[in-house]
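Note that one protein chain is taken out, while the other chains of the complex remain in position.
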Amino acid sequence: METCSVSGRKNGVNILPIAEYTIMENIRSKIFYILLLFIFIMAGSSLVFSSLAPYTEARVITDIGLACIEMFTLMTGIFAAVNLVLQEIENRTIYLLMTRPLHRWEYIIGRYLGVLVILCFNIITMLSVLVLLLKLTTSWTLSPMFIWSAVAIFFKMIIIVAVALTASLVFTSSITAMAFSFLTWVLGHFSSELKLMAERIQSFLAKGLLYLLYYAIPNFQLFNLKDKLGIPEGMPLDIVSMVLLYGLIYAAIFLVIGSLFFSKKEF
Amino acid sequence: MSKSVVWGLASIIILSVVAFTLRTTAENRYIYPFSPVSTMHYVDDNPYLELGAMFFGLRSMAADIVWIKTLQYYGGPTEGETREEHEHHIAEEAHGDHHHHHHDRHDADTTAYRKLYALCTRAVWLDPYFFHVYNIGSAAIGFVQERYDEAAALLKEGVVWNYNPNSVHYWRLNYALAALGYEKVKDYKNAIAILEKMIDPDDSPLILLRVLANTYEKNGDYRKSLKLWKFISHKFPDQEIKAQQKMKILAQRIAG
Partner (left out) sequence: MPAVKVENLTKIYKKRYFLKPRYSVGIKNLNLEVEEGETFGLLGLNGSGKTTTIKLLLGLLFADSGQAFIYDHKVPDRKASNLVGYLPEAPYFYRYLSAQEIIDFYGRLSGVLEQDRQKKIDEILELVNLTNNRHKRLAEFSKGMLQRVGIAQALIHDPKILFFDELITGLDPVGITEMRSLVLRLKERKKTIFLSSHIISEIVKVCDRVGIIKEGELVKIVDLRQLKNKDAELEKIFLSTVMPSGQEGAS
């Protein structure tokens, strides 16, 4: 039928343009000045502290450096993810997107991937500075576990950005969504303690609730390879890959939930 | 319920089952390698560092901070000593005109720096794989401050957490434990035999080289001690005055 098809038109998956403009949006915002500032903070503080700890300079620089990288990407990641869609609703730029032949889930995935690309770039930039710092000031050598711990930081971001984005769609308030994401981050690192509490507590109801919380929240300690760099045998790589796959699936679950909420959303 | 909602819910359920399986498998095969919070036995003025470390997954960095605090403490004034007195001692040592009764403050007073053990325990509670805390901490507490039981307790902790027969670090901790035992009963001959296996002059920290030099001296091996002090003054230029002092005394002993 003439009205159904329009010539010179393709209607494939529309994720890429959304991801690209998200990247552009970030590149052209001021976030990169903050990145530079953070690189200075990272370099400065790690050098100062390492000078106070003879024989453990490389360890101190590594620890502070990776902590800085993680905290910086966490803060920028949560902030960006939470405002990703809410800002577009508030600015009403969403109207012009949602009236295009674009599935709502494509929009969510595109925005999500765009932020991840930016975070990945930030991690790689800061990591390069860190490696340079270590090479120049100590007799440090690059170990596979160091690389894996940086990869695991990125996978933590894959999870927390999905959580933050979905929280923003469910709560439609950036403050609530940020608080939720932050709480998830903290409890996710505390999860082995949660399990221990669940095992020890007497009350059946409290036990159930604690177990539910324990399994609902991602176990970020599994991804926390940077804390385990001191362990000679490290984490076996088959477990690392299992954990990373778990991270991807966990993020996917949240994205499905987010997309479901978003598909019912009116503007 | 629309078709997309049904698909969405179905995929959430399937993905959750897969995620749960992966997670529990990983958790069962890889035991959380740190002590739980209920075993946190040392609290300094506040536990913020520990809590922050656990909530944000920054145990290793927190251990570094405690270790730096420990080093600052060990380098600072001890209990009952004012900042001025401490600086005075340091200046004396630097000018090499200190008197014999406190020629090495660290060696003489077994009650000085009482918090060392607690600080080291705090650091290794945060990161039990922090080799240098055991290695340097036990030397300071045990061989220098002569609180052998505390040092042994610290080393035992390290040996338990770092069991790995293929690791040099693991063996060094065991050697230190053994040497400490001989040192305690003043069996310097055996202590030296073990310390020589444990210490690598090119690699080991200064404190361990000084421990070995002093043990040589206690055992009457003045020549070996002199040689090691020569090496120390060569490798660590800031130790030169201290080493000169020692070498002078040792030369007199050899002559006399």
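In order of appearance the chains are A and B, and numbering begins at 1 in each one.
Convention: contacts are C-beta pairs under 8 Å (C-beta built on N, C-alpha and C of every residue); 3 or more make two chains touch, one makes a residue touch a chain.
In this text the structure is predicted, and so the values were computed from the model without any measurement.
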item: Left-out chain, listing which of the shown chains it touches; value: A
item: Contact partner of the left-out chain, one of A:96, A:175 or A:205; value: A:96
item: Where the missing chain touches subunit A, by residue; value: 1, 3-4, 6, 8-12, 14, 17-18, 21, 24-25, 28-29, 91-93, 95-103, 264, 266-267
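Just so it is clear, only the chains that are shown with their structure count from here on.
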item: For subunit A paired with subunit B, centre-to-centre distance based on mean C-alpha positions, whole Å; value: 36
item: Contacting residues of subunit A [partner subunit B, same complex]; value: 49, 52-56, 59-60, 63-64, 67, 70-71, 185-186, 189-190, 192-193, 196, 215, 219-222, 224, 226-233, 235-236, 239, 242-243, 245-246, 249-250, 252-253, 256-257, 259-260, 263
item: Subunit B - residues contacting subunit A, complex; value: 4-5, 8-9, 11-12, 15-16, 18-20, 22-23, 25-27, 29-30, 32-34, 36-38, 54-61, 64-65, 67-68, 71-72, 127, 129-132, 136, 162, 164, 167, 169, 205
